[in-house]
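Take a look at the structure set out below.
Only a single protein chain was left out; the remaining protein chains are all shown in position.
Up next is subunit A:
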(Lines give C-alpha, C1' and ligand atoms only; values in the text may rest on other atoms or scores of the structure.)
Protein backbone atom coordinates (compact mmCIF):
# COMPACT_ATOMS: atom_id res chain seq x y z
CA UNK A 1 0.00 0.00 0.00
CA UNK A 2 1.24 3.50 -0.79
CA UNK A 3 2.31 5.57 2.19
CA UNK A 4 0.27 8.73 2.80
CA UNK A 5 2.34 11.75 3.78
CA UNK A 6 0.56 14.94 4.83
CA UNK A 7 1.83 18.49 4.32
CA UNK A 8 0.28 21.23 6.46
CA UNK A 9 -0.67 24.60 5.01
CA UNK A 10 -0.88 27.51 7.47
CA UNK A 11 -1.70 31.07 6.37
CA UNK A 12 1.68 32.24 5.08
CA UNK A 13 3.13 28.81 4.31
CA UNK A 14 5.03 29.03 1.00
CA UNK A 15 6.69 25.68 0.38
CA UNK A 16 3.75 23.32 0.80
CA UNK A 17 3.45 22.68 -2.95
CA UNK A 18 7.15 21.83 -3.25
CA UNK A 19 6.87 19.52 -0.24
CA UNK A 20 3.81 17.78 -1.72
CA UNK A 21 5.69 17.40 -4.99
CA UNK A 22 8.75 15.98 -3.21
CA UNK A 23 6.51 13.39 -1.54
CA UNK A 24 5.11 12.40 -4.93
CA UNK A 25 8.52 12.31 -6.65
CA UNK A 26 9.78 10.02 -3.88
CA UNK A 27 6.87 7.64 -4.47
CA UNK A 28 4.35 8.30 -1.70
CA UNK A 29 0.85 9.76 -1.83
CA UNK A 30 0.86 13.47 -0.92
CA UNK A 31 -2.06 14.67 1.23
CA UNK A 32 -2.80 18.38 1.78
CA UNK A 33 -3.65 19.23 5.40
CA UNK A 34 -5.29 22.49 6.48
CA UNK A 35 -4.26 24.29 9.67
CA UNK A 36 -7.82 24.68 10.96
CA UNK A 37 -8.64 21.00 10.53
CA UNK A 38 -7.74 18.82 13.51
CA UNK A 39 -8.13 15.69 11.39
CA UNK A 40 -4.93 14.28 9.86
CA UNK A 41 -6.92 12.21 7.29
CA UNK A 42 -5.15 8.92 8.00
CA UNK A 43 -1.69 10.09 6.98
CA UNK A 44 1.30 8.02 8.09
CA UNK A 45 3.62 11.02 8.50
CA UNK A 46 3.46 14.82 8.47
CA UNK A 47 5.68 17.51 6.94
CA UNK A 48 5.51 21.07 8.30
CA UNK A 49 6.67 23.09 5.31
CA UNK A 50 8.60 26.36 5.11
CA UNK A 51 7.33 29.90 4.70
CA UNK A 52 6.22 32.67 7.03
CA UNK A 53 3.18 31.33 8.83
CA UNK A 54 1.13 34.17 10.33
CA UNK A 55 3.75 36.55 8.92
CA UNK A 56 6.20 35.36 11.61
CA UNK A 57 4.45 37.86 13.90
CA UNK A 58 5.24 37.56 17.61
CA UNK A 59 7.99 34.97 16.86
CA UNK A 60 8.52 32.65 13.90
CA UNK A 61 6.15 29.70 14.37
CA UNK A 62 4.68 30.97 17.64
CA UNK A 63 1.10 31.48 16.43
CA UNK A 64 0.91 28.38 14.20
CA UNK A 65 1.93 26.21 17.11
CA UNK A 66 -1.53 26.81 18.64
CA UNK A 67 -3.52 25.98 15.49
CA UNK A 68 -6.07 23.11 15.62
CA UNK A 69 -4.02 20.84 13.34
CA UNK A 70 -1.03 21.15 15.69
CA UNK A 71 -3.05 19.77 18.61
CA UNK A 72 -3.28 16.49 16.71
CA UNK A 73 0.24 16.68 15.29
CA UNK A 74 1.71 17.21 18.78
CA UNK A 75 -0.32 14.35 20.23
CA UNK A 76 0.55 11.97 17.36
CA UNK A 77 4.23 12.98 17.28
CA UNK A 78 4.49 12.12 20.99
CA UNK A 79 2.89 8.77 20.15
CA UNK A 80 5.57 8.10 17.52
CA UNK A 81 4.22 9.45 14.24
CA UNK A 82 7.06 10.75 12.02
CA UNK A 83 7.09 14.56 11.65
CA UNK A 84 9.54 16.61 9.57
CA UNK A 85 9.74 20.36 10.12
CA UNK A 86 11.55 22.34 7.42
CA UNK A 87 12.57 25.96 8.12
CA UNK A 88 9.35 27.58 9.41
CA UNK A 89 8.26 24.02 10.23
CA UNK A 90 11.39 23.61 12.39
CA UNK A 91 10.53 26.90 14.12
CA UNK A 92 7.01 25.58 14.79
CA UNK A 93 8.42 22.33 16.24
CA UNK A 94 10.63 24.24 18.71
CA UNK A 95 7.74 26.54 19.67
CA UNK A 96 5.60 23.42 20.24
CA UNK A 97 8.39 21.95 22.42
CA UNK A 98 8.50 18.82 20.26
CA UNK A 99 12.15 19.77 19.74
CA UNK A 100 14.31 21.62 22.30
CA UNK A 101 15.81 25.09 21.89
CA UNK A 102 14.60 28.08 19.89
CA UNK A 103 15.23 29.85 16.60
CA UNK A 104 16.42 33.45 16.58
CA UNK A 105 17.07 36.19 14.00
CA UNK A 106 20.24 35.48 11.95
CA UNK A 107 23.28 37.00 13.70
CA UNK A 108 24.03 39.29 10.71
CA UNK A 109 20.35 40.35 10.37
CA UNK A 110 20.25 39.51 6.64
CA UNK A 111 17.88 37.18 4.85
CA UNK A 112 19.99 34.41 3.27
CA UNK A 113 19.22 32.49 0.09
CA UNK A 114 21.90 30.16 -1.22
CA UNK A 115 22.96 26.56 -1.71
CA UNK A 116 24.13 25.17 1.59
CA UNK A 117 26.41 22.24 2.30
CA UNK A 118 25.28 20.08 5.21
CA UNK A 119 26.88 17.16 6.99
CA UNK A 120 24.56 14.33 7.98
CA UNK A 121 25.41 13.61 11.61
CA UNK A 122 22.63 11.15 12.36
CA UNK A 123 21.52 8.73 9.62
CA UNK A 124 19.30 6.73 11.94
CA UNK A 125 16.24 8.97 12.25
CA UNK A 126 12.97 8.22 10.47
CA UNK A 127 13.83 10.89 7.89
CA UNK A 128 17.57 10.29 7.33
CA UNK A 129 18.13 6.53 6.97
CA UNK A 130 18.83 6.81 3.22
CA UNK A 131 21.90 8.93 4.01
CA UNK A 132 25.12 7.74 5.61
CA UNK A 133 26.66 9.29 8.68
CA UNK A 134 29.20 11.93 7.69
CA UNK A 135 27.77 12.30 4.17
CA UNK A 136 27.79 15.83 2.80
CA UNK A 137 24.75 17.04 0.88
CA UNK A 138 23.89 20.36 -0.74
CA UNK A 139 20.37 21.83 -0.52
CA UNK A 140 18.96 25.37 -0.70
CA UNK A 141 18.88 27.52 2.44
CA UNK A 142 16.63 30.58 2.72
CA UNK A 143 15.68 32.18 6.01
CA UNK A 144 15.71 35.20 8.27
CA UNK A 145 15.36 33.45 11.63
CA UNK A 146 17.72 30.49 11.36
CA UNK A 147 19.99 30.89 14.38
CA UNK A 148 19.54 27.78 16.49
CA UNK A 149 19.91 28.45 20.21
CA UNK A 150 19.66 26.37 23.35
CA UNK A 151 21.33 26.49 26.74
CA UNK A 152 24.67 24.73 27.23
CA UNK A 153 23.13 21.82 29.10
CA UNK A 154 20.64 21.14 26.29
CA UNK A 155 23.38 21.43 23.66
CA UNK A 156 25.60 18.98 25.56
CA UNK A 157 22.67 16.61 25.89
CA UNK A 158 21.91 16.81 22.14
CA UNK A 159 25.56 16.08 21.30
CA UNK A 160 25.87 13.24 23.79
CA UNK A 161 22.71 11.55 22.53
CA UNK A 162 23.58 12.00 18.84
CA UNK A 163 20.56 14.22 18.36
CA UNK A 164 22.36 16.82 16.26
CA UNK A 165 21.08 15.46 12.94
CA UNK A 166 22.72 18.02 10.60
CA UNK A 167 25.54 20.51 10.86
CA UNK A 168 26.52 23.30 8.46
CA UNK A 169 29.50 21.84 6.62
CA UNK A 170 31.10 25.06 5.39
CA UNK A 171 30.67 28.56 6.84
CA UNK A 172 27.96 28.84 9.48
CA UNK A 173 25.33 30.95 7.68
CA UNK A 174 23.45 32.42 10.64
CA UNK A 175 25.31 32.06 13.94
CA UNK A 176 23.62 28.80 14.95
CA UNK A 177 25.24 27.45 18.08
CA UNK A 178 27.70 24.60 17.39
CA UNK A 179 26.90 24.91 13.65
CA UNK A 180 23.62 23.09 14.21
CA UNK A 181 21.39 22.96 11.11
CA UNK A 182 18.95 20.30 12.29
CA UNK A 183 18.08 18.15 15.29
CA UNK A 184 15.92 15.17 16.19
CA UNK A 185 13.91 14.21 19.25
CA UNK A 186 15.07 11.31 21.41
CA UNK A 187 12.86 8.79 19.59
CA UNK A 188 14.11 9.86 16.14
CA UNK A 189 10.61 10.33 14.68
CA UNK A 190 10.59 14.14 14.87
CA UNK A 191 13.25 15.96 12.83
CA UNK A 192 13.64 19.69 12.20
CA UNK A 193 16.11 21.51 9.96
CA UNK A 194 16.51 25.00 8.51
CA UNK A 195 17.65 24.21 4.92
CA UNK A 196 15.15 22.97 2.33
CA UNK A 197 15.49 19.38 1.06
CA UNK A 198 12.12 19.67 -0.71
CA UNK A 199 13.69 22.16 -3.15
CA UNK A 200 16.34 19.64 -4.23
CA UNK A 201 14.49 16.54 -5.42
CA UNK A 202 14.69 17.02 -9.20
CA UNK A 203 17.82 17.78 -11.28
CA UNK A 204 16.08 20.50 -13.27
CA UNK A 205 15.57 22.91 -10.37
CA UNK A 206 17.26 24.20 -7.24
CA UNK A 207 20.84 23.07 -6.77
CA UNK A 208 20.64 20.90 -9.89
CA UNK A 209 21.16 17.97 -7.54
CA UNK A 210 18.67 15.66 -5.89
CA UNK A 211 20.36 15.60 -2.48
CA UNK A 212 17.10 16.37 -0.68
CA UNK A 213 15.23 13.35 -2.00
CA UNK A 214 16.73 11.11 0.70
CA UNK A 215 14.47 12.62 3.36
CA UNK A 216 11.39 11.47 1.51
CA UNK A 217 12.71 8.07 0.41
CA UNK A 218 13.92 7.45 4.00
CA UNK A 219 10.46 7.98 5.44
CA UNK A 220 8.77 5.86 2.77
CA UNK A 221 11.10 2.92 3.56
CA UNK A 222 10.47 3.42 7.26
CA UNK A 223 6.69 3.37 6.74
CA UNK A 224 6.74 0.38 4.39
CA UNK A 225 8.89 -1.62 6.78
CA UNK A 226 6.88 -0.59 9.86
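In the analysis below, a residue touches a chain if its C-beta (ideal position, glycine included) is under 8 Å from a C-beta of that chain, and two chains touch if they have at least 3 such contacts; residues count from 1.
Convention: contacts and distances are computed from a predicted model.
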**Request:** For the chain that's not shown, choose its UniProt protein name out of "Cytochrome c oxidase subunit 2", "Sugar ABC transporter permease", "Phosphoribosylformylglycinamidine synthase subunit PurS" or "Cupredoxin domain-containing protein".
**Result:** "Phosphoribosylformylglycinamidine synthase subunit PurS"
**Complete:** Across A:101, A:146 or A:195, the one contacting the chain not displayed is A:101
**Complete:** Where A:62, A:83 or A:126 are the choices, the one touching the absent chain is A:62
**Selected from A:93, A:150 or A:220 as touching the chain missing from the view** = A:150
**Request:** For subunit A, enumerate the residues touching the unshown chain of the complex.
**Result:** 58-59, 62, 66, 94-95, 100-102, 104-109, 147, 149-151, 175
